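Here the complex is missing one protein chain, while the rest keep their positions.
Naming follows writing order (A, B and C), and every chain is counted from residue 1.
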Amino acid sequence: MLRIPNKLSRNETINTGFGAKSLQTDTRIFDKNGKPNIQKKGLAFFERYSVYHSIVELSWTKFYLILFFFYFIVNLIFACIYFSLGTESLNTNYKTINLWDFFIECYFFSSQTLTTVGYGHLSPNNFWASLIASIEAIIGVLGLAVATSLLYSKFIRPKSFIKFSNNILITPHKENNALMFRMAPFKNTQLSESEVFLSMVLKVEENGIFVNKYFRLDTEISKISSFILSWTVVHPINENSPIFGFTKEDLINSKMELIIYLKSFDDKYGNNVVKNHSYISDDLVWGAKFKPMFMADESNNITVLDFDLLNDYDEISF
Amino acid sequence: MLRIPNKLSRNETINTGFGAKSLQTDTRIFDKNGKPNIQKKGLAFFERYSVYHSIVELSWTKFYLILFFFYFIVNLIFACIYFSLGTESLNTNYKTINLWDFFIECYFFSSQTLTTVGYGHLSPNNFWASLIASIEAIIGVLGLAVATSLLYSKFIRPKSFIKFSNNILITPHKENNALMFRMAPFKNTQLSESEVFLSMVLKVEENGIFVNKYFRLDTEISKISSFILSWTVVHPINENSPIFGFTKEDLINSKMELIIYLKSFDDKYGNNVVKNHSYISDDLVWGAKFKPMFMADESNNITVLDFDLLNDYDEISF
Amino acid sequence: MLRIPNKLSRNETINTGFGAKSLQTDTRIFDKNGKPNIQKKGLAFFERYSVYHSIVELSWTKFYLILFFFYFIVNLIFACIYFSLGTESLNTNYKTINLWDFFIECYFFSSQTLTTVGYGHLSPNNFWASLIASIEAIIGVLGLAVATSLLYSKFIRPKSFIKFSNNILITPHKENNALMFRMAPFKNTQLSESEVFLSMVLKVEENGIFVNKYFRLDTEISKISSFILSWTVVHPINENSPIFGFTKEDLINSKMELIIYLKSFDDKYGNNVVKNHSYISDDLVWGAKFKPMFMADESNNITVLDFDLLNDYDEISF
Partner (left out) sequence: MLRIPNKLSRNETINTGFGAKSLQTDTRIFDKNGKPNIQKKGLAFFERYSVYHSIVELSWTKFYLILFFFYFIVNLIFACIYFSLGTESLNTNYKTINLWDFFIECYFFSSQTLTTVGYGHLSPNNFWASLIASIEAIIGVLGLAVATSLLYSKFIRPKSFIKFSNNILITPHKENNALMFRMAPFKNTQLSESEVFLSMVLKVEENGIFVNKYFRLDTEISKISSFILSWTVVHPINENSPIFGFTKEDLINSKMELIIYLKSFDDKYGNNVVKNHSYISDDLVWGAKFKPMFMADESNNITVLDFDLLNDYDEISF
């Protein structure tokens, strides 16, 4: 039932290497936000997570909660050690002290040492307390170095702020049709040398079984030097396209997934930022064309990019 | 009235994707310094600004003022908390104290805790004051980590120090004319692998309405391995050029905007730096040629690059 | 005995520049983990090691041990200086003190100064002690800056987490054979724009002596846009291959070494990560094909990448 064009052998299997015969699943490869829909098995615990990658992916709230939790735990551990050294190990303001109050003093002495505040109304009073305090202080100093490293890693992690249209449209284009979607950069970034790569997964019959095959899709323009307005990416459905001659039903039946990989240079990060996105056949609109989303403002001296129009299209007939 | 060459379809619409029919404005796309002259609409507040990008764009003066302001505010908040705990919550040097003096003591105790100075002539005297102080101290420590991250982000943000000539010149070149401008790196940088991309926006009539169209301009040399002297970028106005055959008036009427995108590798940053620049038809000089801006010095053993000559040209007739 | 194909001159000597006649060794160029098996001679000590590279390669355990050792040594040096200034140079809580106890006090005063804790129950009591303490404190502050720099360098050093199959397989492929190996990304990374370069070292007879020669190997697919599943790299052994027509024995006799260089973009690092790997003829399996290592899970809505299957292959006959 599915028509696969002749050029298929030239275009297929772009990212599986040898064959791609194995993947017989109905699921999408990437979720909507470009995160791979993949689970890894057969790995030891420490092989599953990279500390760096896990920290960088944490939300800021969780990150700070973890830091505060660590602060509390380290304080508690050292408080217990000072407590175990006995009441004579710390100078306090008070002559007599009960054990619970002493533990509290130990805890705050610990926190004053760890943060290197060191008011001095609490201070170590013998060799062992001084030694533990000198170790705790250097742990505090290194803890600050670690916290700075983690914080900075999260802060400078290059992120791309791109919004994609909800739909992919099929539009008459030159002699044939074209598949197109639209994207636009939000936030106060300035992207340049943006490059887009499209791949498509199609479920096709091969030797009697249905397998997923990967195709690279050409685009009319695949690289732009300044990505500051909206960009409508156009894949012409001509003889080189794997979906040449497909009807709407063919696309739906083949459980199409369009995978977008976008790379841009962000001059503030001084680095490339990437963005994955994925569309499935539910996102398809047959016979439509995007409305312009940028225009001059009333005063005619600035260009306005209006995100409310990102998803707006006109229906057109073939 | 405007003559658009035949090759137009090959060169046009470099960064708008599909069409570029929408932009009917008289304004320039980039301002003189290469900042896009664009306003974004339809975005929620948090979608409008990236903290990283906003910080990196701040002037150093504003940046430090904001840090000091934060320091003052956080101190004030904690001062209020200590104050609310009552005079017995702090050890002070004085036996009796009035409320205003106590608030002042609270404020300075707070600042001594936040910066982790902790002289100790002021110190927490009960559980709640100790607890608040231990929280303030860790906030101070994390604040230092944040400040270091922000400062470093601003400091290492790759910047390109390039001066552009005020004018673009039209000069006889081989059989035709050429459009040229000049740029030179200032400050003590050493740029390499510099690459330049030119695009031009022209207002052209299409189906009765005037729209802006984008063209890529070829250059004689678009990449140089060491950018240490001045570089005169030359666009030959031959049959491949969108402005082939244009008169001076044609260029003015078409409200030409020349957009320059320059990318270089800076070995000290270890990173690429980019620079946008934009010229409009007011910057155009018809019939002129740049004077050399570098030459041997008197002793003949060093090359002098003279920025006073950056804008100097000789008029020439066609 | 060794048959070298005609195309040899086009493919050879990819990384030795002129000739490659000199290397007459039986050793592999890279070890299994991609570290060069090379020793450098004729360099002064300071030319042998880069501080940055040495720190970045240190294990975290060794790194922290070195930091703690430095902390101890610097404290000890300053303790000796304070001790030599005499007992009247420090304020202590005690009126009379023996020399050993005073040295201990000096040591802890030093550590309280270096970490900037500064409780104050110990404080400098004269000009020279104050001066030394003021120098020690700034050394402590700069030490924190250094520690943060070192820690961060180690933390953000881009690493690629890639597992390679134990074996390289020779499989019938189209009209000829193909050489293939498999690799898959572990940990929670997301690699894109992965590019692979293969080179092969063969011991060949040239003018009567056996020398190592370098060849570049073509691959069917050398770049993929998303490297999230396994990737089987295929080198077709056709007329362009240096090992075209080789038997299993030829490959063993020529002491083949396959050197793999893999480059990927890691969007969390915002940077390229590279991985070297090396196979020798012992890793060769003649007549085999990898089993699929990813498939849909039972629920059919997620793809499972199973590392237990990384090395699994089916034997096949030619």
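Everything that follows uses one rule, which is that contacts are C-beta pairs under 8 Å (C-beta built on N, C-alpha and C of every residue); 3 or more make two chains touch, one makes a residue touch a chain.
Values in this document were obtained by computation on a predicted structure and should not be read as measured data.
Chemist: Give the residue, chosen from B:L43, B:L58, B:C80 or B:I104, that touches the chain omitted from the document.
Modeler: Candidates B:L43, B:L58, B:C80 or B:I104; residue touching the omitted chain: B:I104.
Chemist: Kindly state which of the options C:S84, C:S130, C:T247 or C:N301 is in contact with the chain not pictured.
Modeler: C:S130
Chemist: Using the document's contact rule, name the residues of subunit C that touch the chain not shown here.
Modeler: Residues 13-19, 21-27, 29, 35-43, 47-50, 52-54, 56-57, 91, 112-113, 116-120, 122-125, 127, 130-131, 133-134, 137-138, 140-142, 144-146, 148-150, 152-153, 156-158, 197, 199, 259, 261, 263, 269, 271-274, 276 of subunit C touch the chain that is not shown.
Chemist: Considering the entire assembly, which residues of subunit B contact the chain that has been omitted?
Modeler: Where subunit B meets the chain not shown: residues 64, 67-68, 71, 75, 93, 104, 108, 111-112, 115-121, 140, 143-144, 147-148, 151-152, 155-156, 159, 161, 180, 182, 186-190, 192-193, 220-221, 224-234, 265, 267-271, 290, 292, 294-297, 300-310.
Chemist: Residues on subunit A that touch the omitted chain in the whole complex?
Modeler: 116, 118-120, 148
Operating definition for what follows: only the chains that are shown with their structure count from here on.
Chemist: Using CA atoms for the superposition, what rotation angle relates subunit A to subunit B, in steps of 5 degrees?
Modeler: 90
Chemist: Using CA atoms only, can you tell me which chain is the most central one in this structure?
Modeler: The most central chain, going by mean C-alpha position, is A.
Chemist: When the C-alpha atoms of subunit B and subunit C are each averaged to a single point, how far apart are the two points in Å?
Modeler: 36
Chemist: In angstrom, rounded to a whole number, how far apart do the mean CA points of subunit A and subunit C lie?
Modeler: Those two chain centres are 25 Å apart.
Chemist: Note the residues in subunit B that touch 2 or more other chains, in rising order.
Modeler: Residues 116, 118-120, 148.
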